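Step one of this worksheet: look at the structure below.
Shown here: the complex without one of its protein chains, the others still in place.
Coming up: chain A.
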C-alpha cells in the first residue's frame, strides 16, 4: 500500500537516476545515448565462444571510447565491470572444453607439446576476452584476476605433472635448431631473441603460471642440478668439481633462468640483479648436492688420499656455504664403524686410515673440530687392540718391509706432547667453532706421531716397546751395520726426549763396543766367533733359555771368553748360547751342506759328528735346559736338509750318504737353505707383565694365607710395599677376577679369600 510519502520518495529517486543518465540533455536524448553506448560496449566486451568470436562485429575505436566516456560520466562503470566479469564466469564452459581436450591428449600421450598447446589456447581465450585498454588498468587487473581464478579452478590435477614436463623440456631448448617444430609454430619469436622458448615464457607469464608455479619451476631446476652434479662428480675426486659445476651453471642454467626471471632485462647488469636472489639459491643447491655426495663418499675419498685432495678442497668450500658438518661427522663415523673398526681389519691398516683421516679432515676443517669428533671412536678402538703400540713403534722406526710409513718424511720432527695453550696475543687468533664440544681441545699444529702417541696416556709403553723392537733388530744384525737404527734413535730422541731413550743409547754403544772388542780379539787370536756383547739391565729381558754348546763350539766360546778376559781383566763373558746364528758347513761322505742355522741346530749336528745315532732324550740331556718341542724342531730342520733321518720314533740317524727317496733328494737342490728363527729373542711386554704378576701373586697368596680374608683396597695397599709394583686398583681387580676363574680365590661381598681345597 503506497503511502504518498513513499510515492514521493520513489519519484524523487527515479528523477535523480534519470537526471544522472540523461545528463541534463534535452528530453530523453541523453538516456538514449547512454543506452546505445551501454549496449555497444557490452557487445564489444561480451565473452563469446568460438562461433561468437568469428562473427564478432568490428566497432569504431573512437565510438567505443565515447561509449565508455558516457558510462563513466554516468558513474556506472563499476556496475558495467561487474556485469562483464559475471558474463565471463557464465562463458567458462567454452574454455573448459578446450582444456579438457588437451588434457585428454596429454593423458593419452604425455608429451610437453599438448601442455604447450593448452597454454597457448588458454592465452588466446584470455586475449580474446580481455577488456579494452580504454577501460583503464583497474579493469584489466580485475579481469586478469577473475579469468585466472576461473582458469585455475578448471585445470585438472594432472596439469601439474604436465607443466613440470614442459618446464623440464624447456631446458633443452637452448637454440632454435634444438627447438621442436611445435614450439616455433605455436610460439613464434621475434627476431634477435637468443632462446626459442621466449614467447612461451611470455605467455606463461601472461597467464600468471610462472608466479603460481614458481616452486615447481625451481624444483625442476633443482632436479636438473642434482642430476648433473651426481652424474659428473660421482667418484671423480682428482679434480675440483665445484668450480666446474659453477661454470656449468652459468653456461647451461643461467641462460634458461633468464627466461622465467629476467626476460625483459634491459642490460646484463639488470638481469644479474633480477636473478641475484634465485641465483644464490641455486648456487646453494649446487653446494648442497655436492656436499651430500661427498659426505656419502667420504670414507673412500680418504682411502684415496692424497689423490683425492681436490675433492677435499671442494668439500671445504661447500661446507663454508652449507651447514653439513654434523652430517659429515655422522657419515664418517658410521663408515668407520662399519668398514674399519672391526676385528677383520689389520691394526696397521686402521692406523694408516686414521692417519689419512687426520690429514684429510685437516684440509676440510683446519680447526680440527671434525677430526676431534671422528677420531674419538677410532682412538678408543685402537686403545683396546693389543698390537697398536707395536704397530706405531714399528712405523716410527720405519718398518723395513712395508714401504709406506705412517710418518711423512718431509714433516718436521717435533718433540711430542707440547701442550699448547691458547695464545690470545696472536693477531690471527680465532675462537673455537660453534660446534666444538666442551671437551674439544685445540691441538692444532701437533704432528701425526704426537697424535698417535697421545692415544695412550703415557709414553712409557712406547719407550718400552721401542726398546724391545730395537733389541730385536740389533741382535739380528750380523754385518755390524746399524746406521739406520742409529738414525732412528736420533730422530726419536727429538720426539721422546733424551732421557727416555738413554737405554737405547746404551744398546747402541754395546753394539759399537762389541765390534771394537771383536776386532781386537780377532787380532790376538782369530776366531770364527763374532759375538755381540750386551750390557744386561739395559736390554729388554731376553728369552731365558741357555744350554751348553757341545764339542768344538764350546771350545771356541771358551777360547774367546779367555781372550776377552785378557783384554778386559775386570770382566767376564756369559754366553747366551741359544741366541744368534751360525753359518756352518757339514761335510758328509758324498756331499757338503752349507747352512745358516740357530745355535741349537748347530749343537745337535755337532753331537751327530761324534756319534751317528741319537735318541731325543739323550740329545736333550747332552745340551741341557731345553724343551722337547725345541729339540724336535731343530732335528726336523736337519731332516728337511736331508742330513738326518728319523729311523724310529725319537731316534735319529746321520745320513752319511744321501738317500734317494723323499726329502733328501728334494732338498739337495736348494742348499744352502737359510732357516729363519721363529722365536723372537726378546721377551714381549705382555710376557714381562705376566711374569711380574706371577711374583705379585705370591705376595697375595701370602697375605691371604696369613690374614684370612681381605678387601681389594687392602690388598692393593699392601702390594704397594712390594718392589716394582705399579698396577692400579682396576688392574688388580681384573687380575683377582682372573684368579677367581682359575679357582684360586673366592670373593664374597668384596672380600677375597683363598679357595681351600
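Rule of thumb we're sticking to: contacts are C-beta pairs under 8 Å (C-beta built on N, C-alpha and C of every residue); 3 or more make two chains touch, one makes a residue touch a chain; residues count from 1.
By our rule, contacts and distances are computed from a predicted model.
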Notebook entry, point to check: Which protein name, taken from UniProt, belongs to the chain you can't see among "RBR-type E3 ubiquitin transferase", "AP complex subunit beta", "Anaphase-promoting complex subunit 11" or "ER membrane protein complex subunit 3"?
Noted result: "Anaphase-promoting complex subunit 11"
Next item on the list: Out of A:467, A:557 or A:637, point to the residue that touches the absent chain in the complete complex.
Entry: A:557
Note to self: Using the document's definition of touch, tell me which of A:35, A:97, A:519 or A:583 contacts the absent chain.
What the structure shows: A:583
Next item on the list: Check each of A:278, A:303 or A:548 against the chain that is not shown and name the one that touches it.
Entry: A:548
Item checked: Candidate in contact with the missing chain, chosen from A:254, A:506 or A:658 -> A:506
Next item on the list: May I ask which residue of A:101, A:222, A:538 or A:697 touches the chain that does not appear here?
Entry: A:538
Next item on the list: Against the chain that's been left off, what residues of chain A make contact? List them.
Entry: 475, 478, 502, 505-506, 509, 513, 528-538, 542, 544, 546, 548, 552-554, 556-558, 561-562, 564-566, 568-577, 579-589, 594, 599, 602, 605-606, 608-609, 654, 656, 681
